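The complex is shown incomplete by one protein chain, all other protein chains being positioned as in the whole.
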Amino acid sequence: MVQIKTKRERIKFASDNVTGACPEVLDAILKSNDDDKTPYGNDKLSINLKDKFSEIFEKEVIVFPAASGTAANALALSTITPSFGNIYCHRLSHINVDECGAPEFYTGGAKLINLNGINGKIMAAELDNSISGKGIVHHTQPSSVSISQLCETGVTYKLDEIKNISDVAHKHNLSIHMDGARFANALVSLNCSPAEMTWKSGIDVLSFGATKNGCLAAEAIIFFKSELVGNMPFLMKRAGHLLSKMRFVSAQLDAYITNDVWLKNAKHANAMGKKLSQGLQLHKSIELAYPTEANEVFVKIPKYLIDQLNSHGYKINDDEWEDKAVRLVAAWNTNPSDIDSFLNIIKS
Amino acid sequence: MVQIKTKRERIKFASDNVTGACPEVLDAILKSNDDDKTPYGNDKLSINLKDKFSEIFEKEVIVFPAASGTAANALALSTITPSFGNIYCHRLSHINVDECGAPEFYTGGAKLINLNGINGKIMAAELDNSISGKGIVHHTQPSSVSISQLCETGVTYKLDEIKNISDVAHKHNLSIHMDGARFANALVSLNCSPAEMTWKSGIDVLSFGATKNGCLAAEAIIFFKSELVGNMPFLMKRAGHLLSKMRFVSAQLDAYITNDVWLKNAKHANAMGKKLSQGLQLHKSIELAYPTEANEVFVKIPKYLIDQLNSHGYKINDDEWEDKAVRLVAAWNTNPSDIDSFLNIIKS
Amino acid sequence: MVQIKTKRERIKFASDNVTGACPEVLDAILKSNDDDKTPYGNDKLSINLKDKFSEIFEKEVIVFPAASGTAANALALSTITPSFGNIYCHRLSHINVDECGAPEFYTGGAKLINLNGINGKIMAAELDNSISGKGIVHHTQPSSVSISQLCETGVTYKLDEIKNISDVAHKHNLSIHMDGARFANALVSLNCSPAEMTWKSGIDVLSFGATKNGCLAAEAIIFFKSELVGNMPFLMKRAGHLLSKMRFVSAQLDAYITNDVWLKNAKHANAMGKKLSQGLQLHKSIELAYPTEANEVFVKIPKYLIDQLNSHGYKINDDEWEDKAVRLVAAWNTNPSDIDSFLNIIKS
Partner (left out) sequence: MVQIKTKRERIKFASDNVTGACPEVLDAILKSNDDDKTPYGNDKLSINLKDKFSEIFEKEVIVFPAASGTAANALALSTITPSFGNIYCHRLSHINVDECGAPEFYTGGAKLINLNGINGKIMAAELDNSISGKGIVHHTQPSSVSISQLCETGVTYKLDEIKNISDVAHKHNLSIHMDGARFANALVSLNCSPAEMTWKSGIDVLSFGATKNGCLAAEAIIFFKSELVGNMPFLMKRAGHLLSKMRFVSAQLDAYITNDVWLKNAKHANAMGKKLSQGLQLHKSIELAYPTEANEVFVKIPKYLIDQLNSHGYKINDDEWEDKAVRLVAAWNTNPSDIDSFLNIIKS
């Protein structure tokens, strides 16, 4: 039926959070449902996550499953930032513009210091220059840094960039958080190990995203330094984020990181991103706003082409992103044919 | 294998949150997974919840799906209680003793005024006497009342009791919230309509529980007065409780309230509760701490019997509840044979 | 003029905060005004407070001047209580019922656990029994204890009572705060040293009150353990309690604790309290509600006598205090003749 088809296409590429869960994750939920289990994360699956993630990160880590990325970010930041603290982040960062002030709520009123960066990425030198006022009672106190990997323009921080930023943070005694909503996509793009992209490059706390890349609602807060965990269990509970049937979140995470499901999904999404990006670049009036390094494609598309796409059911808005770029996101479930259909519209 | 059996039995009756999801809910999740959908509660299923719940409650309601009961309670209370407000509740209430201060966190520091009540239930007269200080700047301000239905002793508020409490609340210009973590069990026990147990008895806001009675992680905040909704959408987002794939929560709720699944589950759980209660009362050294009106059984069991049960793998703790009563909870998935096994141990 | 006289009498004995400043304190303000001084507590007078108070308390203390008792209490409690913490206090305590939730605001939502005590005083045994739930994520966490000296019924905690309560607090790893709004009155009543009434009896942090006993607006937060100071300077500033011309608060405190001004004022107030109490007890229909140990007199007065007093301009309200007792407070500036006038009315 035409209508249904149109409707379906409409949100394709809108984001990777329009997708459902991948089969492996769904199976894990079904399997976890078989029997009664201890609530509040005291079931075997939840408890075992620590070892599983420690293996993946080649280091003993401490893991807290969470149901949303906003919760993971805000809870993580609240353990490394006092109420009177500064969180240094890119002005475009999700924590700054897309979480309705969650970091402020969870920290009790910390201040997000906006950095301009380049191409959506914080620059170590700008960060270094921005950190000031330590110990002066009139000023909110430099406390933490947060970077997004993938960052908000779809590009990756390279390992040495992460290292340089972490070094600046640590030089000033700040902790550093990585918002890894698209952690797997970045990892696959950099072709490095999870350890290399995090604690080996100086990251202290990670929001490990899984929802966008094949789960229903599953993220993990991962601490690489146990001394930073602080009062996390109480803060989670107090925020209503300690689910009674936590095992279902844990089951998702467990399946996601087992047998490289997460990497497989991300590789596919990135490949689809590349295919879409290359197809778009063939069009002479379309130009990339940022390089396509993973599954997000930022392009500048002339108004008449946007209108053409939207007349076919897409809902593309060139006012949502910086410099009127349009964001298109490939996902673990994107079909090559989805891309072909999309490209065909602007070819014709 | 004996060990697995022992382990399984261990948590039977520990709570109704040790269960998984019922088949109808699980099916709904699978079905919802088929296709890409608009995120953040803007999918069709989520949007339709308003009409579905309005039908069930015979009134136009406003619905916010949530993933945990603590979140539902705290968010609901935060819209009807300012930071300097008083929330009147039973001293044993879940919001007071089992949510690690979530209402305080979400309201920005409201005060929970503990009422003694009788058998775990607030009494209208005690509430009336406790409300004071309105308009005096030195005192935190009477703002809201919260009752649990089922309450924390497993008994139900009768319709006239709810009405009397609501009348006191409204007389003082307070709003009244119902923590319906076991809403269906209470409803089935009272054999009345959802409307009668809520807004027709004066309830303003409801935490509609579904997780314990057959969902994975699904609750709903239901407003019976639109003027109380306030800034809920922003408060939810800010708290990390607006899930991107909200449709999966909505799918659970939708299946749960369709074809009387919720009532069927609750009826079964209550019947099992009654069977368990009756079986226990046959034992001459066991006495009920509170009447068994739904699926929760509170009994005083002699130490040697507790030891006997625990030696069979149960983990019963007589220190957890008021007056050393033991709480046993039947659920939608309790088998009569589960009860027989349990009772057999203390018979022998 | 009669009218003025009536008006003046009206608030006599209403509280010790209806008084102005004593001459020594007023002189100090005038003297401090002579010259430009470094702001924000970096003037000589402010800096020297540490040494002056250390001498008085026979121990190196850390001092923060504050302009209100509510601020002193709430700030002090916020350094020893996390947002998910419990503060154990008497149900009648000022922090619980007369500060509009300031401790909740400053701690970010801590819970005040109400103890019944006896005669307005916490009992060590009840405290001990009330502390529970430590380490369990569902429960707010036992964190601090607060006692008022004078307590809210005008009686003093004896040294061994303080010691016993502190011992319980420390046994459970809780910190203990003393609300010393009427510290001097209690001290003079007990006839002990400031050290004995505080850290030698186990007190960790003190709100040292001075406003009621001869200052305009001057209190001090005094830490007996430097490791508890935490982020106090930032929290004060952030709350707007770091006054730019802090020297005027410091000047008051300095004059107050110099040459035993504070003790002289308190001795007088207590003597006037005793005179008033004795005079009232001569009346056969008046009985003491609590023993008069310092400058506060709690009496039960028949309605016709209250009416008689109020017809002479007093504004006595027997609904404000526990058990319909009436509170009358003598102050540093109470004249014996004020008492005689008051007593004469009920004699006639």
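So that you can tell them apart, the chains are marked A, B and C in the order they are listed, and the count of residues begins at 1 in each.
Here is the rule we use: a contact is a pair of C-beta atoms (placed from the backbone, for glycine too) under 8 Å apart; a residue touches a chain by one contact, two chains touch by 3 or more.
Nothing here was measured: the structure is a model prediction, and the numbers come from that model.
Within the complete assembly, A:111 is the residue of A:111, A:177, A:238 or A:275 that touches the hidden chain. Along chain C, the points of touch with the absent chain fall at residues 8, 11-12, 14-15, 17-21, 26, 29-30, 32-39, 66-75, 99-102, 105, 211-212, 216-217, 234, 237-245, 248-249, 333. The missing chain lies against chain A, touching residues 83-84, 97-101, 104-105, 107-112, 114, 137-140. Interface with the hidden chain, as seen from chain B, comprises residues 40, 82-84, 108, 137-138, 141, 231, 233-238, 242.
Here is the rule we use: only the chains that are shown with their structure count from here on.
Shared contact partners of chain A and chain B are C. When every chain is reduced to the mean of its C-alpha atoms, the one closest to the centre of the whole protein set is B. Chain geometry summary: the mean Cα position of chain A and that of chain B are 33 Å apart. Inter-chain centre distance (chain B to chain C, centres taken as mean C-alpha positions): 43 Å.
In chain B, the residues that reach two or more other chains under the touch definition are 99-101, 105.
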